[in-house]
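Take a look at the structure below.
Of the protein chains in this complex, all but one are displayed in their positions.
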Amino acid sequence: MPAGTGQVRFLAGGAHGVPAVAVGAWGSAGGSGTGAGSVSQVVQYILSGVTVGSIYAIVAIGFNIIYSTTGVINFAQGEFVMLGGMVAVSLLRVFPLPVAVAGAVVTVALCGALLEIAFFRRLRHPSALQMIIITIGLSIVIQEAALHIWDEKVRSLPYFTGTEITSIHLFGAAVSPQVLWVLGTVSLAVLGLHAYFRYALAGKAMRACASNPEAALLMGIDAATMRTASFALSAGLGALAGCVMSPITMTHYEMGTGLAIKGFAAAILGGLGNHSAALVAGLAVGLAESCSVAVLPAAYKDAVAFGILVAVLFVRPHGLFGSAEVGTSSREF
Amino acid sequence: MERRSPILGVAALAVVVVAVHLLTAALGKPFYLTQLSMAAYYAIVVMGLCLVMGYAGQISLGHGAFFAIGGYTSAFLTTRNVGARLPAGLREALGHVGALAPRQDLYGADVVAVSPWLACAIALAVAAALALAVGYPALRLKGYYLAMGTLGFGLIIYRVLLGTDALGGVDGIVSVPPWHLLPGIEITGGKPHRVVNYYVAWGAALAVLLLILNLTESRVGRALRSIHGGERAANAMGVDTAGYKLKAFALSAVIAALAGCLFTHYNGGIDPSEAGVMKSVRYVALVATGGMANVWGALVLGAGLTFLSLRGWFGSFDHAVFGGLLIAIMSLAPEGPLRPLASWLARVGVRCRPRSGTGKPEPETGSPRSEAPNPRPET
Partner (left out) sequence: MRRVLAGLCGACLLMVAGAGVRGADTVKIGALFAETGPAAFLGAPETKTARMLAEQINAKGGINGKRLELVIKDTKGDPATCVSFAKQLIDEEQVLAIIGPSTSGETMQIKDLCEKNGTILVSCAAAEVIVNPVAKYVFKSPQKDSQAASWIFSTLKEKGLTKAGLLSDNSGFGSAGKKQVEEMAPKAGIEIAISEVYDKGATDLTDVLTKVKGKGVQAVINWSIVPAQSIVPKNMKQLGMEMPLFQSHGFGNIKYVEQAGAAAEGILFPAGRLLIADVLPDTHPQKAVLATYKRDYETAFKEPVSTFGGHAYDALMIVVTAVGKAGTDPEKVRGAIETMKGFVGTAGIFNFTAEDHNGLGLDAFEMITVKGGKFVPAKP
């Protein structure tokens, strides 16, 4: 099945080799490691780290939403991100970009809700073991389904603004405008969630279910609907992340697993259930990775994230900001 | 399980193994034995994992790493020309003792490498050491954290194997020599050795089965089950839960490593994907399918499903099948499908029988924790 985005992108990109934002003479001779050069290098590493870190953060927040409302850790979170990108690319063939992205978010949110209804609602007092295994199974099945629905090819959405070669200069370093989109989306998501959980009735109801399911039930809150809603919210958020990162990272059917693992590392580093900590932790993991490249061979870059994961688990499982009561739904904001 | 000695059951299974061989010979399909042998080695890992997951109630998403560690250690030691770097006197002495095994490789070069026996022993020791080192902090965690911890461990091992050129990098280690067990019996993949290797593989599987069955019927097994049933209660009763969990974990790691060694010699090589997440998850799926605490199920269904997968029955949907199994089993029959299947069959049997008599009594289900939702009583 053809990916179909290539033609669209060329039309949107304009004349080749003519960037929309100044690239100019920056770095054309290659950095030479002078004083000014190393400052801009450091800023560049930081920007790199923030780029990937914000992606990890949004995956971590997705984990937290479901965890705090249902106590389940959804290993399939990474797949929602992947599905967001895939569905958006398919929708792009018919609809303009904003509609495609919105359509993808809604579709994947619905999928998340359906998953919860189909697999989690029917279980009575499931053990942690059961939940883990089910979500792992779901992640595999979703991946394979994506392979057979789409195919193995890599695809991506066009850049929201600019093209593949535009870059914006900040403090001496250069980033693609899409990075600003990612950062903006993540910030909006965090703020939006904060407002939702604190001020919206539905959000407060979700928090209630997280802290004390029995009391919530007594107050007339339908825990089952809240759980479904939390899955839908988390899936939709993941899908949005998948769309906004697609031009940078590309979308392919296997991208979910790696994202899920690193996102989880960020989630437990911050403490499960703690949304703002997830943001900080995600950025921390991203920064650790990119800064490690500066001093170590890049081959060990992934080991940093896995190392953080293992270290946190073994040394301080409740994370930097979580409470010592591991396994209960801890504080949210 | 009932209290009769496990030896009878194992002997019965041994008869089945022989019968399968004769069947394949009679049907003119002797090449099935190859994949049955490979399936047996993978099933050994599943049995060991069953001990950890079903009896001790701990989850391990990184058991492929132990299989790989066993295989890689054994492969590395038996293919590297270590003898060439030793002084001649030491080399000869070790050769006499049987620690080194000089031979010629496929391209005619002389290689003096470690003998497979010693290599295997070292592999098991390495696996045990790693399991203890990882298990000690990991097993204090619960639920998700343990799962992610073992997953993280598996990922790190995978990356190390992938990134180390001395271990063959992405391509892994190849040209692993045959392992001479006894005169005339060697573990290798060639056609003339097929039948012998079939029995070696299944012999090993049955031996591990017997070992685990004996363990689970003993005091150790009861201690493990008490941990699974309720860790605080077990602690209160004086059971050293931490120690037992760790030992079960280490034992299962050693079993996985042993399977890895044997498999490597059989296949003549090993590669990093054996330590990958997909393989580890597959082992978990097979434990769940066989019945979490059912070692028989682990062996039979584990070997059976692996055999089908190796023969390509599931085509491109291979991963999806195992993922689907995970979901289905855990949602519908968390303690494994065999008991509910048996009781469902019994119900059907009762319904088909004439109204005289009460039919078969329901088998005692044992574990205090409820498993599959009870079937509504029929009138």
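When the chains are written out, they are named A and B in that same order, and each has its own residue count from 1.
We adopt the following convention: contacts are C-beta pairs under 8 Å (C-beta built on N, C-alpha and C of every residue); 3 or more make two chains touch, one makes a residue touch a chain.
Computed from a predicted structure; not experimentally measured.
Asker: Consider the whole complex, including the chain that is not shown, and state which of B:Gly9, B:Pro137, B:Gly169 or B:Gly304 touches that chain.
Answerer: Checking the options B:Gly9, B:Pro137, B:Gly169 or B:Gly304, the one contacting the hidden chain is B:Gly169.
Asker: Would you mind spotting which of A:Arg207, A:Arg227, A:His252 or A:His275 touches the chain that isn't drawn?
Answerer: Per the contact definition at the top, the residue touching the missing chain is A:His252.
Asker: Identify the residues of chain B touching the omitted chain, counting contacts across the whole complex.
Answerer: 29-31, 34-35, 38, 104, 106-109, 162-163, 165, 169-172, 174-175, 189-191, 267-269, 271, 273-274, 278, 309-312, 315-316, 318-319
Asker: Taking the full complex into account, what residues of chain A touch the chain not shown?
Answerer: Residues touching the hidden chain, for chain A, are 2-3, 5-6, 9-10, 13, 16-17, 19, 23-24, 26-33, 37-38, 41, 44-45, 47-49, 51-52, 55, 147, 151-156, 163-167, 174-176, 245, 248-250, 252, 254-255, 258, 289-290, 293-294, 297-299, 301-302.
Please note the rule applied: only the chains that are shown with their structure count from here on.
Asker: Which integer distance in Å separates the CA centroid of chain A from that of chain B?
Answerer: The mean C-alpha positions of chain A and chain B differ by 36 Å.
Asker: Can you list the residues on chain A that touch chain B in the complex?
Answerer: On the chain A side, the touching residues are 73, 119, 122-124, 126-130, 132-134, 136-141, 143-145, 147-148, 257, 261, 264, 268, 299, 302-303, 306-307, 309-310, 313-315, 317, 326-327.
Asker: Spell out the part of chain B that touches chain A in their complex, as residue ranges.
Answerer: Residues 53, 57, 59, 61, 137-138, 141-145, 147-149, 151-153, 155-156, 159, 163, 277-278, 281, 284-285, 288, 316-317, 319-320, 322-327, 330-331, 334, 373 of chain B touch chain A in their complex.
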